[in-house]
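Shown here: the complex without one of its protein chains, the others still in place.
Moving on to subunit A:
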Amino acid sequence: MQNPMTLFELNQLVKQTLDRNLAPAYWVVAEISDFKEGARGHAYLDLVEKTGNQVTAKMRANIWAFTYRGLAARFREMTGQSLQNGMKVLAQVTVQFHELYGLSLNIRDIDANFTIGERAKRKQEIIEKLAKAGLLETNKQFSLPSVPQKVAIISSATAAGYGDFIQQVENNRHGYKLHYKLFPATMQGHDAPDSIIAALKSIEQEQENQQYQLIILIRGGGAQIDMDCFDDYELAKAIAQMRIPVVTGIGHERDECIADLVAHTKVKTPTAVAEFILSGFQEFEETLNFNLKKIERAANFYLTKEKQTLRDREHILINLFKNQIQTANQYLDSAARHINSQCQGRIQYNRREIDNLAGRLQRQAKVLLQQESTKLEGLEKDLNRLDPVFFMKRGYTRTEKDGKSIELATLKPGDKISTYTLTNKIESTITNIEEHGK
């Protein structure tokens, strides 16, 4: 049996053997686990290797403060992320064995490019999976409402980004009104995907009653770390399958996350989301105003044109009427002259005729009157001549027998006769009748 050795001696032997046989440094691929930053600026972690979920290799590791300060800053600058659990890294390590603390790895450097590539590779796989399922364009098929009135917001109520968004929307200088409802969710860390998915489900449940037109996913703000949650496959799927457009304002400066890829539209920051929505409002309003102006211009143009046409027609009509009136007037004047001259002729002629007739009538009337007068005078003379009074005044008498002139009667003595003088009637009896000759 070999002489026993102390543990310290054994540990020393192990150390010497390792030092002798191992290279000063190795580049090793491993996943970070159980990462802690110590009080003095050192970092303590485990490096592990997994097959599925099974850990197949594991070793303690540290990064001394002197190295860690520069390394962590450089890494963050290049990857946009801090070293953290679950991250696959390519690290330059030195195997250390301490008699008291045992085996551990001292990390001297970490190749950020490997992590970037690794992350990109993983992201690419998810993207390919989404593409295969046809989910990359699913949400993009919905058309974005130009003026979204009802908006569902997924964010953290206390987050600065949400506050920025609300501030921007409420105080917009155009006074546009947006109806929104917040569906609170955890926006960073491992819990974020499930929380956001739950919020999306709530929106879906309300959709029938609320009729949201747009979903906005805005991150709470803060440091540019821990963005991996937005590269989650299930979250991406949930976003893609929403039946209303999803706009993201996650605030990832470096490159797009998968949530951005499946969303309808990706905007950089919550403020930018607000601007995006408001600019839609403004564009719509401007389009309206522009169209209004166009309509106004067109209307004015047509009105002016029609006015001119009317004025032209009016002129034409006025001229036509003037001409017609003038022609008619001329015709009337000439007709009047014609009628006048005709009438004057006729009147002259008729006047002469009438004068002539009147003269004839007068003359004839005079002749007739004269004739009648003469006739009457003749008759008067006859009458005077025949009037018994005419004779009686001169002493003649009239004698009658039986009411008739004695010249017409046969007389014999003894006959009674009546004799009329101018004043007397004398009754006598015939005593003797003698002829007296003249």
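Simple rule for what comes next: contacts are C-beta pairs under 8 Å (C-beta built on N, C-alpha and C of every residue); 3 or more make two chains touch, one makes a residue touch a chain; residues count from 1.
The rule is short, and it goes like this: contacts and distances are computed from a predicted model.
Only one of "Thiolase", "Transketolase", "Exodeoxyribonuclease VII small subunit" or "Transport permease protein" fits the UniProt record of the hidden chain, and that name is "Exodeoxyribonuclease VII small subunit". Only one of A:131, A:369, A:411 or A:426 touches the chain withheld from this view, namely A:369.
When the full complex is taken into account, the listed residue touching the unshown chain is A:383, out of A:160, A:335, A:383 or A:426.
Interface note for the absent chain: among A:73, A:103, A:358 or A:426, the touching residue is A:358.
Within the whole complex, the absent chain has one touching residue among A:40, A:132 or A:404, and that is A:404. Where subunit A meets the missing chain, the touching residues are 358, 361-362, 365-366, 369, 372-373, 375-376, 379-380, 382-383, 386-389, 398, 400, 403-405, 407-408, 420.
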